[in-house]
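Missing here is one protein chain; the remaining ones are kept as they sit in the complex.
Labels run A, B and C following the written order; every chain starts at residue 1.
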Amino acid sequence: MSMIQEVPTMTTKEKPQRAIPEGLTPFDLKQMYEAMIMTREYDERCFKLQRQGRIGFYAGSFGEEACQIGTAFALEQKDWIFSSYRQPGVAMHRGVPLQTMVNNLFGNAEDIVQGKQMPVHYTHKAHHFLSISSVIGTQVIQAVGCAMAAKVKKDDAVAITYFGDGGTSSNDFHSGMNFAAAMKAPCIFALVNNQYAISIPVQKQTGVEVLADKAKAYGMPGFQVDGNDILAVYKATREAILRARRGEGPTLLELKTYRAGPHSSSDDPSRYRSKEETEYWLKRDPIALFREYLTEMELWTEAWETEIRENAQARLSEAIKIAESLPQPAWETLFDDVYSYVPQALADQKEDILAHESGLELTNEGEFPL
Amino acid sequence: MSMIQEVPTMTTKEKPQRAIPEGLTPFDLKQMYEAMIMTREYDERCFKLQRQGRIGFYAGSFGEEACQIGTAFALEQKDWIFSSYRQPGVAMHRGVPLQTMVNNLFGNAEDIVQGKQMPVHYTHKAHHFLSISSVIGTQVIQAVGCAMAAKVKKDDAVAITYFGDGGTSSNDFHSGMNFAAAMKAPCIFALVNNQYAISIPVQKQTGVEVLADKAKAYGMPGFQVDGNDILAVYKATREAILRARRGEGPTLLELKTYRAGPHSSSDDPSRYRSKEETEYWLKRDPIALFREYLTEMELWTEAWETEIRENAQARLSEAIKIAESLPQPAWETLFDDVYSYVPQALADQKEDILAHESGLELTNEGEFPL
Amino acid sequence: MADLTLLQAVNSALHEEMTRDDNVVVLGEDVGLNGGVFRATEGLYQKFGAERVMDTPLSESGIIGAAIGMAVYGLKPVPEIQFADFIYPAFDQIVSELAKMRYRSGGDYTSPVVIRTPYGGGIRGGHYHSQSPEAYFCHTPGLQVVIPSNPYDAKGLLKAAIRGEDPVIFMEPKKIYRAFKQDVPEADYVVPIGPANIVREGTDVSIFCYGSMVQVALRAAEKAAESGWNAEIVDLRTLYPLDIETILNSVKKTGRAIVVYEAPKTCGYGAEIAATIAEKAIDYLEAPILRVAGLDTPFPYTLEYVYMPHPARVYRAIQDVMAY
Partner (left out) sequence: MADLTLLQAVNSALHEEMTRDDNVVVLGEDVGLNGGVFRATEGLYQKFGAERVMDTPLSESGIIGAAIGMAVYGLKPVPEIQFADFIYPAFDQIVSELAKMRYRSGGDYTSPVVIRTPYGGGIRGGHYHSQSPEAYFCHTPGLQVVIPSNPYDAKGLLKAAIRGEDPVIFMEPKKIYRAFKQDVPEADYVVPIGPANIVREGTDVSIFCYGSMVQVALRAAEKAAESGWNAEIVDLRTLYPLDIETILNSVKKTGRAIVVYEAPKTCGYGAEIAATIAEKAIDYLEAPILRVAGLDTPFPYTLEYVYMPHPARVYRAIQDVMAY
């Protein structure tokens, strides 16, 4: 039996007027809602950009907004984030500038990494947001190492790492959970169980019924949380963080939700799951659920919704306009940031290409199929 | 809380006359004891050979005889064995000829693999005993694949894999447990918790208190068994095998024991553990415990003990004498068994060496330090 | 004859081999119901069922480790690694186990697993969807490394790999998965593992290449022909074992050698070709051996077209050796 987090879920039939969770003000609640809206708008716009051929690839987080914003609000700036490609809302809430994120999607000259990473692979040092890897699971043990380092330095920071249900099968979920528990690292494992790893449903991914039970292999507390209930997510994350800060070690949080969209711009979910299933989950839309709560709390109005949506759209349009107008990175940048210096072999390659090919009209061929 | 296997343990104070476990006859019990003695004698002799410089390396299983013989007796010839380097008793009981094993230790011309593997890395196809790898944990998922194959072919065979407490931290313990449970593979996971991975005590290896609880992460039954109680081991293994044969999937068995000797001929345990601890466990010697039981059952006599010991020693002396008298493998063998054929590059290397170096007096330098 | 893309040729080989031999099984991430993210396993699940076309958990180490166990038991597993970039979590199983199983058991146990994996750049995939790790595997005794460059070879080589007795890393150039079609016989055929293929005969310079680089080399050769230089293009097809004889004969004829590959230049597969020539045919050389390769950097996203060898860059190399 798993320990289910005792948080009043917003999915229950009777919705009593509830207290605002500890740590949050009404102002925070509105900010959370706004961050969810921004995340959703970002998602929709980016998919559109991809379909229009203006960016090469996109992977969305439609339906997973509560997991992102609920956890993000529980973190402090000193904390560290090791996320996957499906948490743009965490980056945004954290303070990674929208322009920075959109520049990544376009891989333009102002992109922090000058087009060296695919879309949806953000990085931001000032906000302790680690450069995202495509490789499933690798960030989990890195977050643990980071948390161990904070402990060695006697700093108060914790690390949080996000990964999916598929990620629980990876080597470094195992090494990460094991190291963290064995060494009492102040690390939060945010398992976003959106029930699919591309086409593989979670029932094929593992024999265990409740993913939070995976904590039991490591001697770590594990909780299953309604991942579509932002306040439940917030509360569980906050408690895990406080526990970590008290030196009581790591926690696994299974945020149970649903990947309401395709895996990515290359995926066609109709090949492997039914419309009915998706519709069932769409009725549990975390934004709609939170909106009901805010309405009850008299914190939501139609006018405000329009305002924040329009604001989000305007910010997106502006950022996209700028990003799209920027040139590609200069060829010179190709040779930077491999090492702190340019080794001879690479310097020779640089010289050769810049000297002989600068005038050539070279273009990309092929498209990203996944 | 882990499910502790309800087997009358021989460590309990009162030792009532107990029934012989289902599946065994008094004759079997005596054979089991004899196999334990053989394993112990093998171990002692091999360490001596190593100290005398007659073989290059040895890793013993002193104190772990019950884990080996108890599991091995529950297997049938159609079953498959994916072991680590610390189960010589399983190989012997299985029927791998002693001479074959001793030839491996000497890496001589009659060695099945002609000196291509280190000592204690046995292989025997006729007995479904897979070639042993030094790399911790890799055999676990392979056993699962083998079990999956048996299932695909609708054969009745099960696979058993042996690994240590340290092995539970490996990548392929995780992938193996996960695949087996997700796919209901007929596989038995024999976790020999001898409480050390070289110098690392199990408390540093993992945060969980009962290793059998690791099964809970995968939705698999897990049992902790007194690994020094051969009948408990036998009974638990037998039940797991029957379950697997019934198509009910895999089982994790934690066989809790103690590595009473050094990790290997290169190790000095006094650097990292106390004499007292070792002595405490020596009092729980699985052979002594089983001897008490057999005595109670009137199946043991001093004369028989002497007989089987002398028999074991004689067989060992004979096998060692033969193995030691055999020459090294021919240089030609170096180039075999990389592929089913000899690729050009390798053929060139072979020709070069055989043509120009056959007369040279080359010798080994250096010694194995671990 | 059927007009097939390289991807369809792979799919067709899998269908035929699974029909021919009950022991052939396919496993990997999304290979079942979804037919693989590239659709290479399309239709197999429907035809052969979940027992022989296995959707696995997300663990490459698990996929390869399980495949080894299956092969030891007697099946013929053809696991898919979704992108070659994700083969590294399975590196230990490949290098320590798959490659050494026959050797360490004195030939008793074999694990003739055929690992299929799409590799290479040109699809705007950035560094985690574009790598060319063939050199790692060519440096690992016990493995065979095969890379087709066209639909005909893809089908014939994959069939040969599946029927063979040794492990194969079968790398598929995803850039040209759907780039062109080719007539492929309906009748059963194999392309043997080992021999290289001279796809263009020439007298002035030998260009050694494989996978998607064969097209690049051919275009450079056309351009060179305009300058009156006649380039010979050798499609290696099998990287290990290497067809040393064909390579040396070509160099002895032309006196000039260029190797083209997408992977980072340093310690890439081209180094082996150059070293082999420098060891066995140096007297025939009239110019330096040049390598046109990827850069010594991770694979970039936006500027991948600068990173990857392109016809103009290969042509420059031809110019250089001809002018030497």
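Here is the rule we go by: a contact is a pair of C-beta atoms (placed from the backbone, for glycine too) under 8 Å apart; a residue touches a chain by one contact, two chains touch by 3 or more.
Just so we're clear, the structure is a prediction, and the values are computed from it rather than from any experiment.
Could you run through the displayed chains and say which ones the absent chain touches?
Contacts of the omitted chain with visible chains: A, B, C.
Among A:R40, A:H121, A:K216 or A:K350, which one is in touch with the chain left out?
In the complete complex, the chain left out is touched by residue A:H121.
Can you say which of C:Q82, C:T110 or C:T297 touches the chain missing from this structure?
Answering carefully, the residue with contact to the hidden chain is C:T297.
Touching the absent chain in the whole complex: find that residue among C:Y73, C:Y136 or C:W229.
Result: among the candidates, C:Y136 touches the missing chain.
Which of these touches the unseen chain: A:S325, A:S340 or A:T363?
Considering the complete complex, A:S340 is the one touching the chain left out.
On chain B, what residues meet the omitted chain?
So the residues of chain B touching the unseen chain are 56-57, 107-108, 111, 114-118, 121, 133-137, 166-167, 169-171, 197-200, 204-206, 266-267, 271-272, 328-329, 331, 333-335, 338, 343, 345-346, 349, 353, 356-357, 360, 362-370.
For review purposes, identify every residue of chain A that touches the missing chain, sorted by number.
Those residues of chain A that touch the unshown chain are 80, 82, 111-114, 116-117, 121, 123-125, 130-131, 133, 135, 138, 140-153, 159, 171-172, 174-176, 178-179, 182-183, 336-340, 343-346.
Where does chain C touch the missing chain, residue by residue?
The missing chain touches chain C at positions 85, 88-89, 91-92, 95-96, 99-100, 103-104, 127-128, 135-136, 138-142, 240, 242, 263-264, 266-272, 274-275, 277-280, 282, 285, 287-291, 295-298.
The definition used in the following text is that only the chains that are shown with their structure count from here on.
Using C-alpha centres only, name the chain that sits farthest from chain A.
Centroid comparison gives B as the farthest chain from chain A.
CA centre of chain A versus CA centre of chain B: separation in Å?
Once rounded, the distance between the two centres reads 45 Å.
Find the geometric centre of each of chain B and chain C from their Cα atoms only, then give the gap between the two centres in Å, rounded to an integer.
39
Which residues of chain A are in contact with two or more other chains?
169, 171, 204-206
Among all residues of chain C, which ones touch two or more of the remaining chains?
57, 59, 61-62, 89
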